[in-house]
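Removed: one protein chain of the complex. Kept in place: all other protein chains.
Chain IDs A and B follow the sequence of writing; residue 1 opens each chain.
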Amino acid sequence: MLKRKDILGLSDLKKEELELILDTAESLREVSDRDIKKVPTLRGKTIINLFFEASTRTRTSFEIAGKRMSADVINISASSSSTVKGETLIDTARNLQAMSPDVVVVRHASSGAPHMIAEAIDASVINAGDGCHEHPSQGLLDLLTIRQAKGSIEGCRVAIIGDIEHSRVVRSNIYGLKTMGADLVVAGLPTMMPAGIEKMGVDVAYSIDAAIKGADVIMMLRIQKERLSNPLFPTEREYSIAFGLNSKRLELAKKDVVIMHPGPINRGVEIAPEVADGSHSLILDQVKNGVAVRMALLYLLAGLKQGDN
Amino acid sequence: MLKRKDILGLSDLKKEELELILDTAESLREVSDRDIKKVPTLRGKTIINLFFEASTRTRTSFEIAGKRMSADVINISASSSSTVKGETLIDTARNLQAMSPDVVVVRHASSGAPHMIAEAIDASVINAGDGCHEHPSQGLLDLLTIRQAKGSIEGCRVAIIGDIEHSRVVRSNIYGLKTMGADLVVAGLPTMMPAGIEKMGVDVAYSIDAAIKGADVIMMLRIQKERLSNPLFPTEREYSIAFGLNSKRLELAKKDVVIMHPGPINRGVEIAPEVADGSHSLILDQVKNGVAVRMALLYLLAGLKQGDN
Partner (left out) sequence: MLKRKDILGLSDLKKEELELILDTAESLREVSDRDIKKVPTLRGKTIINLFFEASTRTRTSFEIAGKRMSADVINISASSSSTVKGETLIDTARNLQAMSPDVVVVRHASSGAPHMIAEAIDASVINAGDGCHEHPSQGLLDLLTIRQAKGSIEGCRVAIIGDIEHSRVVRSNIYGLKTMGADLVVAGLPTMMPAGIEKMGVDVAYSIDAAIKGADVIMMLRIQKERLSNPLFPTEREYSIAFGLNSKRLELAKKDVVIMHPGPINRGVEIAPEVADGSHSLILDQVKNGVAVRMALLYLLAGLKQGDN
């Protein structure tokens, strides 16, 4: 059993906790393959998706995860939220708490917003992405995907390529992968590399070729096109030449390398179509595992409460 | 049993009807405290939330109320509605009626819109706020909160402070509280006071101090910041000094006074943080009672139909 109220990031999750979540996700994964994709586990539980930033795929994944476990799922999007009327974030959260939710899933543009909410309310909080900070359910689905493909995460050489500095996905992945014993290398333009990243225990390569040499796993990050208009950043085409993954570069990695990407992908920018759609790609497995991981999180936070505490 | 199709306002509800709703809400309140927050009462019933104005908290409260009673809840927001395509309100309503809903919950910027819809369709209509007119479910949750805190509403001295003229919450509260035998006083800037308000059977005070002296209940209204830009209105700071509730002023009320606010609150404008968060505040109880009252309304309008008429 998970002895914590919230999942705010992977930075403080211990190896046993990560394994419990992955094992639970693994066992719930087959629910989505059934003809009747429904289990009664969370019947009578209320899950609120509180999204201050738009995110179709993450919201949809949590909504499907909740509904397949028979929970009541309520979507709230920021544009219609009373925060626009000047209410504080904490007051918004306390108001929702008064409606007795079991889990509040929070996406927010500001780092730390889910933590503030978690401290203010009794319901469990899951961080569904906060600023450039963490995105733990994405990190967990990446761990699950690697574990399935490689048998074990321990000792895997994982190369992460792209805008390291602005990615909450990277941060959650580094924490989770390090805890599970992976060997990490990151690469990206110097302007995309946070100062002191080595202190997180990762190697830094300044070319994609150096990073993917001998990699078991290559994780490509989405390039935010809006950042490419920045004078410090190259054009899409230049970026693609310098840091895009294509089938030629793939030959530098191990023969059984797997390719991952948190999506949505920019075909022809950070990843070539033949790689995204190729036999090494696990991009759609990641999405499928996303539902399983979110089912596991909801179950571990809300489903076990009744008999166990 | 409630012998009416719709709940459009508290102006025409008799005391026995109010009591039936409050008693029903009281008995349904504990559903939200259960581990499995679900009763089958409204299984197979269709509730449509038809919101022409954004309102996260009211919509969420009705949605949770419906789902906890196993109803199917459909959200429709105005921005995506075909009224933008030039369809009349009545045609929109008749179209929805053709899909056989049991209850249509209507929020609209124009006073009387829910009444027009109620006349046009067979389904029950609940007014979830129409212009500056009424907001009966808010009035009812306020009645329930006062009754819980004070044992009885009869004889309670209730002070309502703020923009009386533009508040549908006030109007519903005045009707409901008068019917239940409360003693009412309202206070606010002269520009916020509707002409002839005395005819509604309330006392008028032109200072907050005069109004809260001896009050059992103080109901603070949200100040619409956009109205403060009006030359007839003071700045936020001036408003706060003249009509804001702080702990010093609170000493004028009875020792066991309770503080209410329909939310969202403007901390430091109409209400000081130490009062909003203090031991006299029932603001979050109101929100919790909101779910119970809406469950009661949905149940009384849609749940009893089958066997009873």
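Heads up, the rule we're going with is that a residue touches a chain if its C-beta (ideal position, glycine included) is under 8 Å from a C-beta of that chain, and two chains touch if they have at least 3 such contacts.
Keep in mind it's a predicted model, so treat the numbers as computed, not measured.
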Selected from B:27, B:88 or B:207 as touching the chain missing from the view: B:88
Touching the hidden chain, out of A:10, A:245, A:265 or A:302, is A:265
Which residue numbers on chain A touch the omitted chain? 32-38, 54-57, 59-61, 63-64, 67-68, 77, 225, 263-267, 284-285, 287-288, 290-291
If you put the missing chain back, which residues of chain B would it touch? 43-46, 48, 72, 74, 76, 79-82, 85-88, 91-92, 94-100, 305-306
